[in-house]
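With one protein chain withheld, the remaining protein chains of the complex are depicted in position.
What follows is subunit A.
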């Protein structure tokens, strides 16, 4: 146990995800030895992020204004919406530089066993976005696990009467891997989603 404020700092750092007591102690002593200007900058960023960051009122992504960067961008195609579970997934898809449409962040996935149902997600907001007829394609990019698949199934069923083109991200073999190490579920999905090689 350390005295007063040092122990308070260790306790607060220890509450962060993935930071145990030893790591918290190491970070606390790093802060103690750091340049005061660096520490002031860190403290400033921490308070700023809580004060300024909110959720985009259209797509639910993290934003500094009412609308996020993607929703503000006039070059993005408003006819295609990619549905993801978390804001982190938007960043992952943006890194691919393949997608030029807009996003919708659900805020999780349907998991009845954890008490999360369709009403707990931003599905009503998505249906409101689809109602005006601008959107022609909905890409379901929820996680490729059971809850993500169930959420995609539910969404596909819900938007079916609207006559949209509904697509699901492909599942299959990771690039750079060996076929012999693939598990049978993933390999089965890769076979299901095989594409025509027209050369």
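The definition used in the following text is that a residue touches a chain if its C-beta (ideal position, glycine included) is under 8 Å from a C-beta of that chain, and two chains touch if they have at least 3 such contacts; residues count from 1.
Going forward, contacts and distances are computed from a predicted model.
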item	value
Listed names "DNA repair protein RecO", "Putative TIM-barrel fold metal-dependent hydrolase", "Acyl-CoA/acyl-ACP dehydrogenase" or "ATP-binding cassette domain-containing protein", with the criterion being the UniProt name of the chain not displayed	"DNA repair protein RecO"
Option touching the unshown chain, where A:27, A:67, A:93 or A:150 are the choices	A:150
Of A:35, A:132, A:183 or A:198, the residue in touch with the unshown chain	A:183
Positions on subunit A where the hidden chain makes contact	18, 110-115, 117, 145-146, 149-150, 153-154, 157, 174, 177, 181, 183-186, 188
